[in-house]
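The next block holds one structure in the form of structure tokens; read it before the comments.
With one protein chain held back, the other chains of the complex are shown just where they sit.
Order as written gives the chain letters A and B; numbering starts at 1 within each chain.
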Amino acid sequence: MTMTTMQSTSTADRTVRRAVLPDDDPFLPRPAFVTEIRGETPGIATYRIEFADPDRAAQYEYEPGQFNMLWMPGIGEVPISIASARDEGPGILHTIRATGRVTNAMAKLKPGSPIGMRGPYGRGWPLKQAEGRDVLVVSGGLGLAPLRPVVLALLANRDRYGKVVLMHGARTPKDLLYDYEYESWGKHGIETLITVDRGDVAWRGRVGVVPVLFNRISIDPVRTLMMTCGPEVLMRFAVAEAVAREIPEGWIYYSLERNMHCAIGLCGHCQLGPDFVCKDGPVFDHSQTARFFSREHF
Amino acid sequence: MNVPRPRLGVFKFASCDGCQLSILDCEDEILAVADRVEIAYFLEATRRPLEGGFDVSLVEGSISSPEQIDQIKDVRERSKFIVAIGACANGGGIQGLRNFISIEESIAAVYANPSYVKTLEKSRPIADFITVDLELQGCPINKYQLLNVIAQMLVGAKPRVPDHAVCLDCKRRNIVCVVVSQGKACMGPVTSTGCEALCPAHDRGCFACYGPSHQPNTAALASRFESIGVPSDQIRRFFHAFYSTSQEFVAEGLRHV
Partner (left out) sequence: MNSSAGIAPTGETVVIEKPVLGAIIDRLWRDGYTVVGPTLAESAIVIDQVRAIDDLPIGWTDEQEAGMYRLRRREDRAYFGYAVGPHSWKQYLFPPKTTLYSIEFHADAMTVKPNVDPVPSYAFLGVRSCDLHAIEIQDRVFLHGPYVDRHYQARREKALIIAVHCAVAASTCFCASMGTGPRSVRGFDLALTELEGEFLVEIATPRGAAICDGIPSRAATGYELGAAARIVDKTRDSMKRSLNTNGLPDLLYQNLEHPRWDQVAERCLSCTNCTMVCPTCFCHALEDVPALDGASSEKIRQWDSCFNPDHAHMAGGNNRPDIRSRYRQWLTHKLASWVDQYGVSGCVGCGRCVTWCPVGIDITEEAAAIRGDQQ
């Protein structure tokens, strides 16, 4: 079990200063606050972020797989996927690795810190299409973050889906994200297969890369839908395994990462062939993107 | 946000002091942040002795003599974040021209009594001796770029500077390309941004005082120079003038003798 640290502030004692903004300039971030920070794995933490404007908070609707732009004023914006389910209290959870200029600055935030947020953006996971089917959720490392709301949604409506398998891997046992939830997910009807690249003294679980786990399960290609997110190399292998097991391309979904500056399809940075990952993705089905998905340097 | 004032040090090695003058030229802006930054060591401006550690050290000049090696290591130990400023600190500078000839030759050419001269064989960049956290290019550096780096640090960001080609700045400023419209030799396509296209804005070609841009295609530009009639030795000088430590620039220059 990962040690978690919790810091939080109540929303009541915050200074709420509503900015006067034209509601329709899509570039404008909205003032928000970090209200809770939970340490996850080394270098990764989950931030609960709430809009300062209660009206905006009330209007906010999203689908699992969508993302927000989080903004550190004076530093920059980053696209961060939504890691929470709808019923997890106020605000939105974002699980973030301190890895770049903006996220490293975020790592210094405290509960109560102001932050900018706009969203949600993009196309989410195909939960509706998955109904009545077996669902394969495949993730690596931080890739579990955008799939966590999928897992929670599958759990919440467990009877609408067939067999549900989660295959997740991390580099070491210490890097296993949300490991405090696996047991409960397993208990409530999700077959949870966990693996690490390298074990440690205490590790009694599987060692090996995620795609090997495909050999552990039986897949009925006619009724299986896969959703995968993680390092691109992992997704390529997962897609190859799925294709080899004859899951149709249109039932293979992945969430891609590209350099998203604007998140609204205007700035041009996140293009992948004909698609803008920010608005046409980040979740794609393989039939749509197959010819560019594994194209090197495209 | 009552954070303690960051302690700033300014150090000089083999150089002309031009970059330090760029800092002094920031007088008005620096005064505006006097309550946010403590200038703890800056011989060009104040006479305070060197003591204690520094949050940020700006280091000007190349390493050119044996004792400078010890001095720069001392600066590194005292400093949390080191910004090497200028063409000398990052590329060997103008004095790096001596890197292309033997040290005896250059000493004999310059000094009447060379026996007193203690020098390293080559003028070398700071990063050859210590870890540098940020490189700010240029001969001299651009004061606005320096101020932007300081501003980035004050908001808690790890500072960064772009390293795309000067051409992007020319076009953002609506400057007409001097290569295409006048057939002038311009190093802009292979030179790092930072100067805001100062020379092309004054209707002359860039001479690469900000060093190589990211992945400079030197061969393609040199071949263009040849086709517009730039003499070979001049092409070499374009590539060797400021950044004698850039492998791309040195190699390209040596192809034109």
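The rule we apply is simple: contacts are C-beta pairs under 8 Å (C-beta built on N, C-alpha and C of every residue); 3 or more make two chains touch, one makes a residue touch a chain.
Keep in mind the model is a prediction, meaning the values are calculated, not measured.
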Option touching the unshown chain, where B:R48, B:K80 or B:H214 are the choices: B:H214
Listed residues A:E77, A:D134 or A:D175, member touching the removed chain: A:E77
Residues from chain A at the interface with the omitted partner, ascending: 14-17, 19, 21-22, 24-31, 52, 72-77, 97, 99-100, 103, 112-114, 116, 231-232, 257-259, 261-262, 264-269, 271, 273-274, 276, 279, 291, 295, 297-298
Absent-chain interface as seen on chain B, which is shown: 1, 29, 32-33, 36, 147-148, 150-152, 154-155, 157, 162-165, 167-168, 171-174, 176-183, 186, 188-190, 203, 214-215, 217, 219-221, 223-224
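One rule holds for everything that comes next: only the chains that are shown with their structure count from here on.
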Mean-CA-position distance for chain B and chain A (Å): 42
Complex contacts: residues of chain A adjacent to chain B: 72-76, 101-102, 104-105, 108
Chain B - residues contacting chain A, complex: 151-152, 155-158, 160
